[in-house]
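Note that one protein chain is taken out, while the other chains of the complex remain in position.
On to subunit A.
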Amino acid sequence: MAVILLIEDDPQVCRALQLALARYEHTVSTAGTGEDGMREFRSATPDLVVLDVMLPGMDGFEVCRRIRAQGAVPIIMLTARGDDFDVVAGLAAGADDYVVKPVQPAVLDARIRAVMRRGSVRSDEVRTHGDLTIDAVGAMVSKRGQPVALTPIELRTLLTLSGSPGRVFTRQQLLEQVWEHDYLGDSRLVDNCVQRLRAKIEDVPAEPEYVQTVRGFGYRFGPV
């Protein structure tokens, strides 16, 4: 279904995940190091990258930053549970989601589908909020006529929030609607995504106009 680049240094784990994901009809190319991963990324132009944090040479965070600098391809980090540092650093480097190893293929597949789904949330119109134009059908966002490159998760977060301007969404609600996580989803995913979103669409990210924080509750779109 998707073309996936898997960057993982352990050959057995790499091969096993490749086999498992093939069952879910993904085409998986693999790389064992960060350097190989970057080369493969440029030649294979994958739809999504699954990235191990622990890599020899260039580590997963650096690979994540470089891929992010080149575009809006969704990235899922493979981390070890409880190694909070990995999660925080991975999200800061621009990952859209993370899974904890060992991961069940069904779970990984669900996450892959969630972070790749650009499609919208019950809206089929082109809306304009201030300088921001959001085209839900074409999955396009532009600011003052300039297209803004958003990852699918960022786009869906924006669509969800702007679909009901002024309504407060809790992190939990966003996690379930946008990331399709269960009730134990990690709210840091939301906070991180909102930060990246603000960096792309706000004039002054520290004083957001479009995606505003409601202290103690969550986030709200506008009022613009």
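One rule holds in what follows: contacts are C-beta pairs under 8 Å (C-beta built on N, C-alpha and C of every residue); 3 or more make two chains touch, one makes a residue touch a chain; residues count from 1.
The rule we apply is simple: contacts and distances are computed from a predicted model.
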"histidine kinase", "DsbE family thiol:disulfide interchange protein", "DNA-binding transcriptional ArsR family regulator" or "2-aminomuconic 6-semialdehyde dehydrogenase" - which is the UniProt name of the missing chain: "histidine kinase"
Touch criterion as defined above, residue of A:Ala69, A:Leu184 or A:Val204 at the omitted chain: A:Leu184
From A:Pro56, A:Gly71, A:Pro102 or A:Gly138, residue that would touch the chain that is not displayed: A:Pro102
Identified contact with the non-displayed chain, of A:Val13, A:Ala44, A:Ala139 or A:Val168: A:Val13
Sole residue of A:Met1, A:Ala80 or A:Val126 that reaches the chain not shown, by the stated touch rule: A:Ala80
Touching residues on subunit A - with respect to the absent chain: 10, 12-13, 15-17, 19-20, 23, 80-82, 84, 101-106, 182-184, 187, 216
